[in-house]
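Input: a single structure, listed below in C-alpha cells.
Note that one protein chain of the assembly has been removed; the remaining protein chains are unaltered in position.
Letters A and B name the chains as they come in the text, with residue numbers starting at 1 for each one.
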Amino acid sequence: MSRMGSQTFVYDRPPAIAAHRSIAGPKEGKGPLAAWFDTVLEDDILGQKSWELAEMEMVRRCVQAALNEAHVTDEQAQAMLGGDLNNQIIASSFAARALGVPFIGLYGACSTFVQALVIGSALICGGFLDNAVCVASSHYCTAERQFRFPLELGSQRPPQASWTATACGCALLSNEDRGGLRVTSGTVGRIIDLNISDANHMGAAMAPAVFDCIAAHMADTGRTADDYDLIATGDLGWIGRDLLLELASAADMPLPPDRLIDCGASLFYQEQDAHAGGSGCGCVASVACGWLMKRLEAGDIRRLLLVGSGAMFSPTSSQQAQSVPGIAYAACIERRD
Amino acid sequence: MSRQPFTPDQYKELVHKLTPPSRMLRGYWRAFWVGGLICCVGQALTLWAEQLNLGEITAPMFTTSVLVFVGTTLTGLGVYDVIGKYAGAGSAIPVTGFANSVAAPAIEFQREGAIMGVGARLFTLAGPVLAYGIASSVAVGIVYWLLRGWVL
Partner (left out) sequence: MDTVWLFVKAFVVGGLICDIGQLLIMNTKLTNARILVLFVTGGVLLTALGLYKPLVDFAGAGATVPLTGFGYSLAMGAIEAVNRYGFWGAFVGGISRTAAGITAAIVFGLLNALIFKPHAKP
C-alpha cells in the first residue's frame, strides 16, 4: 500500500471485485441500459410502508444478492461501506441493521459509491479487512421530498435539472487472489466551489471538482487519459459533461470525447424527460455495477477510471443562499487475467 | 493549489453559454391556454352561481370553493402534477394551484403522522402566501383608515 503524489492511493495488493449487483427502478428500467441491470423493479415502493423503507429494502436486496453471488454469508461479511442521500443516511444504516454486517456509513453525496470503493480498497489492502461490501443508493421519491417539493406539487423543472435515479449498486471487494476485476488505485478529491448557486444545476457545480480530481489522479500516477480505455464520470449529465470537456481543454489536458462517458447522461433516453440526465448515489453505483463492470469482464475495456461526483449542499445551505460545492472521487478498475 | 483554468466569473459565463435555455414560446403558450381555461371554468361557475341566485357575497365563495375542491382532488388523483409540469405558471397561479400547494404536502407527508406530518406540512407552501397576503391586507386597511380619517 502506498501513496502517490498528493491525493492518490495505489493498492499494491489490489482488492478483487468478487461480486457486483445492480438494481434499477421502473423508469431507469426503460432507459438505454435496461438490459444490463441485474434487477429492474416493477414499482417504486417494494411493498414497504414508505419511500424511505423502500430504498432501505432496495439496498438490502442488492447487498444480499452480491453476498449470495460470492457465497459469502452475512456473518462472513466483515464490513459494509455505504451511504445514500437521505438525512443521516437512513437507507444504508437501516439496511445494515437488517443484514447485521459491521457498518461504516459514508456521505459523499452522489459520489458515495466511488468513495466507498476508495476507502474499502484501502482497508483491504492495508490488511484490516478480508472483504468489504461497497454500496450506494438513491430513490427519486425520497430525494425529491427532501431536497425539493412534494411529488404531487405541479411544478416545472428547468432544462439543467437532473432526475434522481431510483437505483442501487453494490460491489463486494475481497482480498482473494483471483482473476477478474481489481481496484488498483484511488484518488480522494478536494471540495471545489466555483460559486455556482443554482441548486438545480448540479452538473455545473460538480464539473470543476471532477476535473480537479481527474487532473490530480493523472498528475499523481503520471498517467494520461490515453492510459484509460474509458473514463466514466458519475452524474454530471449532458451539460456537465460538456463543461468538463471545456475545462479539460482549457487546462491543456484534453479528455477524449469518445472515451469519456457520464453515467447520468447514459441512464435515460432524451425523451424520458430526465432533462440534464440521471443523478443520485444510485446512478453511478448501478451503472458501474450493472454496465461498466460487465463490459470490463467481457474484455471490451480493460482499464476504467470511475469518477464519482457529488454536490455537497443541503436544503438548509440552499435556503441560506450558499453556493454548491462539488466533490469527486476516482477509482481505477482493471481487468486482470 | 488550484488546477482550475477559469475564475468563477469566467466559469459562470461558460456555464451560461452551455446551458440550453427554456423553450420560451412553448412555455408562454402552455401557461396561457391552461391558465385561461381554468379562468373560464371559474367564469362558468360564476354564471352558474347567478342562476342559483346566490348573492353577491356567497357567489364568489361558491366559485372559489368548487375550484379549490377540483384542485385538491386532481392533486390526490395524481393529475395536477402532470398538468403543472405541462403548464407551469398556467396551473400554479390560479386558485387551483393554491389548492394544489396545500394538498400536495398533506398527501406527501402523511407517513410522518397527522400532527407534524399532515398538519404542519399543509402550510409549507401556502403558509408564506397566507402570512404575507394577510399581513399586507392589514397594512392596506390601516393605511386606508388613516387616509380616510385625514381626508374626511
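Methods note: a contact is a pair of C-beta atoms (placed from the backbone, for glycine too) under 8 Å apart; a residue touches a chain by one contact, two chains touch by 3 or more.
Here the structure is a predicted model, which means the values were calculated and not measured.
K.L.:
Identify the residue among A:Y140, A:F313 or A:Y329 that touches the chain left out of the display.
P.N.:
Counting the whole complex, the residue in contact with the absent chain is A:Y140.
K.L.:
List the chain A residues touching the unshown chain?
P.N.:
Listed in rising order, the touching residues are 26-27, 43-45, 51, 140-141, 149, 151-153, 155-156, 198.
K.L.:
Could you list which residues of chain B touch the chain missing from the display?
P.N.:
The missing chain touches chain B at positions 22, 24, 27-28, 31-47, 60-61, 63-65, 67-69, 72-73, 75-78, 81, 87-90, 92-95, 97-99, 101-103, 106-108, 110-111, 118, 122, 125-126, 128-130, 132-134, 136-138, 140-145, 148.
Quick note on the criterion: only the chains that are shown with their structure count from here on.
K.L.:
How big is the gap, in whole Å, between where the Cα atoms of chain A centre and where those of chain B centre?
P.N.:
Chain centres of chain A and chain B, defined by C-alpha means, are spaced 37 Å apart.
K.L.:
Would you pull the chain B residues touching chain A in the complex into a rising list?
P.N.:
1, 3-6, 8, 11-12, 14-15, 18-22, 27, 75-76, 78, 80-85, 87-88, 91-92, 97, 100-101, 103-105, 107-109, 111, 121, 124-125
K.L.:
In their shared complex, at which residues does chain A touch chain B?
P.N.:
Those in contact with chain B are residues 6, 49-50, 145, 149-160, 192, 194-196, 201, 204, 208, 211-212, 215-216, 239, 242-243, 246-247, 250-252.
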